[in-house]
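Here the complex is missing a single protein chain, while all its other protein chains stay put.
What follows is chain A.
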Amino acid sequence: MKPFAYARPSDVAEAVREVAAEPNAVFLGGGTNLVDHLKLGVARPDLVVDVRTLTSREITDTGDGGLLVGAAVSNSELAADRRVRERWPVLTQALLAGANGQLRNLATVGGNPLQRTRCVYFQDVTTACNKRAPGSGCSAIGGYTRYHAILGASEQCIATHPSDMAVALTALDAVVHTEGPRGARTIPFGELHRLPGDDPSRDTVLEHGELVTAVELPPLEMARRSTYRKVRDRASYAFALVSVAAAVDLADDGTVRDARVALGGVAHTPWRATRAEEVLRGRRLTDDTARAAAEAELADAVPQPGIDGGNAFKVPLVARTLTAALRILTGREG
């Protein structure tokens, strides 16, 4: 823990300016992740810029059937929104599968996708971690890997992204609106997070001082038939071992016209399962199709050995969870 200055600028532009001007500055949303990191010494900023009251707290219709969700909207408010519940149930389910009621009341739409990995070594400053202290090594490799990646990891970092909401947003082709030192831009949600490669210190493509101002949900008719299936180590209040966000567009004969699938708990990013989607398209939705889709997606999976047997169980678990999720969508008995 170290002292820091705290600023509460009056608008977005000023907030961006303040953070951009100070290399060691951070934005503060609901604080449910950042404040923990301040206490643990994982985050050691000189300046904390509170943006909770700067971005929008509104969820507005975009006119084309989509929604624009202000970055200051709480996770609870978003989950409860009637439009979201009806048109994008996967998002409500993902939000409600995360954390607990108190945390969701505080957590913001801007902060949630930017929460950092739950890798236990990342959170413990007495251990080596390339993400927290670049070049120090990765303690997770060969260690406690239960919550770590099986896809897209690097030799520098095998962490996973912990957000449930982000998995749903990935499947829904959401769009992130930002305001940065170089102006405003939009980023397809699937391009927001990055794989660790040889620079695991960066979770996303956001630049320093770039503020998330809103998340846009484009219209997606098939999302009405969507679900979020999260598998965790206890019934509630735990991060995903594996999760699946799925939406399908089914023809009358049960053939998949189109599908959206994203996976959580498997990679440094919420993982858009494009290979699985490809397999699903044009086929009838059966357990065999689901398994084939998962197999295609996991062809390059690399399980991590480690304490208590490592995380090889995630490979069959992804397939089984996808099967369960798709069963829910077709209303087939379990």
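Here, contacts are C-beta pairs under 8 Å (C-beta built on N, C-alpha and C of every residue); 3 or more make two chains touch, one makes a residue touch a chain; residues count from 1.
One rule holds for everything that comes next: contacts and distances are computed from a predicted model.
K.L.:
I notice the complex is incomplete. Of the names "Protocatechuate 3,4-dioxygenase alpha subunit", "Xanthine dehydrogenase, molybdenum binding subunit apoprotein", "Maltose/maltodextrin transport system permease protein MalG" or "ABC transporter domain-containing protein", which is the UniProt protein name for the chain that's not shown?
P.N.:
The chain we cannot see is, by its UniProt record, "Xanthine dehydrogenase, molybdenum binding subunit apoprotein".
K.L.:
Quick one: which of A:S56, A:N75, A:Q93 or A:T127 touches the chain that's been left out?
P.N.:
A:T127
K.L.:
Of the residues in chain A, which ones touch the absent chain?
P.N.:
These residues touch the chain not displayed: 1-3, 39, 41, 118, 120-121, 123-124, 126-127, 139, 142-144, 146-147, 231-239, 241, 307-309, 313, 316-317, 320-321, 323-324, 327, 333-334.
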